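Heads up, one of the protein chains got dropped from this complex, but the rest are sitting where they should.
== chain A ==
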């Protein structure tokens, strides 16, 4: 009889508080610096952020979308810069928000993430996301959510290697007709039980025409408000 089965799988470091995890995950490749975003960086970095993000978008976001996040949650945006370039060019970025989700849990939301092609595979994205998560944990987030295109294995692997799980699939979520997965991470026990002012309205159970229930013009009737943010890589 082999004895490999008796060896339990590596013990989960359950004793390690979540706030300690980041250190173990973040990497510091040479010539890369990480910076927490600040409004004062806008003239220099916003154009670069837009350029990097829109590369992977079928249709561009307006400046309002970027500012929506960057002005309300500047601290939850982290960038990586290449210190060998004379202008310290941007090479990776993560943009997030943190607010109560439909009156329920405090939800962090990772809105955009990209690494410049030349710098991929060096742990930049993972480090940036990890920094954002650390801050969300410090700010008492209950959970973190995001969507990613169903074919985006790189992103899915990345998030799953941080502990996220796919919670649902969203049909034709993006404007280009592709479907997405919602990924979710709970940071505290019992988050699934926090009530929201969610009105799940199983069809036909009230007398609204079904079409009206999901009408994008009535965002409050949407199955999920974040479903509106459905343009590209977010």
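One rule holds for everything that comes next: contacts are C-beta pairs under 8 Å (C-beta built on N, C-alpha and C of every residue); 3 or more make two chains touch, one makes a residue touch a chain; residues count from 1.
One rule holds in what follows: contacts and distances are computed from a predicted model.
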(request) Determine which name in "N-alpha-acetyltransferase, non-catalitic subunit", "NEDD8-activating enzyme E1 regulatory subunit", "E3 ubiquitin-protein ligase parkin" or "Diphthamide biosynthesis protein 3" the UniProt entry assigns to the undisplayed chain of the complex. (result) "N-alpha-acetyltransferase, non-catalitic subunit"
(request) Just name the one of A:29, A:60, A:103 or A:121 that touches the chain not displayed here. (result) A:60
(message) Looking at the full complex, which residue from A:55, A:139 or A:169 touches the chain that isn't shown here?
(response) A:169
(request) Using the touch rule from the top, list residues of chain A that touch the missing partner. (result) 1-2, 4-6, 8-10, 12-14, 16, 18, 21, 24-25, 39-40, 42-43, 59-65, 67-68, 71, 130, 133, 137, 160-173, 175, 177, 179, 181, 184-193, 200, 202-205, 209-211, 214-216, 219, 225-226, 228-229, 231
